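I have a structure here, written as structure tokens, and I will follow up with some questions on it.
The complex is shown incomplete by one protein chain, all other protein chains being positioned as in the whole.
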Amino acid sequence: MTTMGSTTIEIAINLVKTILVFLMMVQAVPILVWLERRGSAFIQNRFGPNRVGPLGLVQLLADAVKFLKKEDFVPEKGNRFLFYCAPVFAMIPGAIAYMAIPMSVPLVTESYTFLIQGYEINVGIVFILGISSLAAYTILMAGWGSGSKFSLMGALRASAQIISYELALGLAIVGVILLYGTFNLAEMIQSQSGSLNFQGFGYTVAANWLPNWGIFYQPIGALLFFAATFAESNRLPFDLAEGEAELVAGFHTEYGGFKMLMFFIGEYAHMMVASGLMVTFFFGGYSIWNFSPEEVHSWIMNTFSVAPFTANVLNSIIHFLSYTIKFALFLWIFIHVRWTLPRFRYDQLMDLGWKTMLPWALANSILTAAIIFIGSHFTL
Amino acid sequence: MTADAFLFWFLAFVTVVSGLSVILMVNPIYSALSLAMTMIGVAAIFVTLNAYFLAGVQLIVYAGAVMVLFVMVLMLFDLKHEIQAFTRGRLTGAIKIASVGILSGLIVGAVTMGLKTPVVITASSDVAAAPTVDTTRALAENLFIKNVLGFEVLGVMLLVIAVGAVALSRSKGGTHARD
Partner (left out) sequence: MPLGGVIFVTIFIAIFGTLLIYLARWTGGKAKKTSQAKFDIYECGIEVQEKKDTKVSVKFYLTAILFILFDIEVIFMFPWASNFKSFIASGAGVYIFSSMMIFLGIFIFGLWWEIKSKALEWD
């Protein structure tokens, strides 16, 4: 309730903010594509796009122009309505889910708290899980709307894969929820600020030089979560949906031009959600190593001797940079993994999801619950 | 009209329209997609009632799992035989008449109940003041402490359904029997 202001201007600011976050995400996609192409070239000892402009950066604009000049094509056998709807809907789940992730310390003025995120949802995790599970529809719509059997098989495989890994994903998150005792992402980040401080079994283990990040409490959970998000966003090594050897290009076989680009935006949005959640759950969100936002705020006040409001602004900017660095690191891991690992076979993929990751995630949540339970009831 | 009222009417409109299109659409895939839209609309209405967790569950289980299965099945099967079997025939006619009767009974019941029961108007600020954590906590208390037997029985029931699904997947027969 605090996010939506009471007056019309505040409501307008909030709505404009959501559009800005969405446009930021759309803007990040060409940069990520460039990074992916340059990075893959780097990994494979090639040059990549390096002719157009400095470091080939203007290549992005050339690509956009190329996409615009493509003919608008619908296969005759396909269903026109679904064929057009699918790419538009593909952009929605990722973008909506990403907006619930806090990107920086809320900017507090005298009368109003300005959140550096699209909107705050009380049950952030449940919302994000629910929204991103809707991504299966766009894939099925694209696969069926194309009228091609390759698309349909790709869509079928993709949706079976997505739902299989959603179980491991949900169970990995159970450990996280047990740890923080809340669904709210902002509260999770708050409980991760400061230095490492483990309480249980009647002991308190503290390390002043380490941050209080979730990765130290949930290493297995973090690994399982990250692996499952790869499968959720259909990236290599889990891109069975578009195994080109057998399925040409999966559910977007018949797509081209701008409609194809929209699927790209959707895929990268899923990557961004995964990276953002990874940072939020296990790497302290926007927090800077083991300094809490209040400490950083007072440091800014003392060092630059500025007014509290300016310090608030600087604080938000610094924490946003911190978030962006962690976020970019995970995006790079996504790209790096794509170009270094081979693809799974389909039975291996299903075995990994159902027989390896699901039991391990289950074991992780039981272990976490048992440690919390025993640790608060007994002393060593 | 306040923003909350506008939101409610908007969501009610979306939900009812998509619910109607479930039964009015000729193509079963459009019907299934509209049903998914109805589920999402219901989830959004849950949010306006501050049942955040329930809304999330509605999204994850109904919109994200059950309807995906429906859409998957509809897209992959050529449903010509089934459509033939279920649009003609005496049994289908009887079912149609029965469902019309049930619907009209429901409407009459709802109208008479609505006329009898006094409408309790709660100020929206009271509803808004209720913190979310408590509703989730109350849910947890009900599920895991008060009605724990039902909860465990539910687990057994899910197990039975899983066994049944596996058994069904191994049986042969029906309109798509392997020949």
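In order of appearance the chains are A and B, and numbering begins at 1 in each one.
Throughout what follows, a residue touches a chain if its C-beta (ideal position, glycine included) is under 8 Å from a C-beta of that chain, and two chains touch if they have at least 3 such contacts.
Keep in mind that this is a model prediction, so the values were computed, not measured.
Residue-wise, the contact with the chain that is not shown comes from A:Ala160, picked out of A:Leu82, A:Met103, A:Ile116 or A:Ala160. Within the set A:Gln59, A:Ser104, A:Ser132 or A:Ser148, the residue that contacts the chain not displayed is A:Ser148. Within the entire complex, the positions of chain A that touch the omitted partner chain are 1, 3-4, 11, 14-15, 18-19, 22, 67-78, 84, 87-89, 91-92, 95-96, 99, 118-121, 126, 146-150, 152, 156, 159-160, 163-164, 166-167, 170-171, 174-175, 177-178, 181-183, 248, 253-254, 257-259, 262, 346-347, 350-351, 354-355, 358-359, 362, 365-366, 369-370, 372-373, 376-377. Not every partner is drawn; the one left out touches chain B at residues 3-4, 7, 10, 44, 47-48, 53, 57, 60-61, 65-66, 68-69, 72-73, 76-78, 133, 136-137, 139-141, 143-145, 148, 151-152, 155-156, 158-159, 161-163, 165-166, 169.
As a convention for this text, only the chains that are shown with their structure count from here on.
The part of chain A that touches chain B in the complex is made up of residues 1, 82, 121-123, 126-127, 129-131, 133-134, 136-137, 140-141, 143-144, 152, 155-156, 159, 163, 166, 170, 182-183.
On the chain B side of its complex with chain A, the touching residues are 29, 33, 36, 40, 43, 52-53, 55-60, 63-65, 68, 71-72, 75-76, 128, 132-133, 136.
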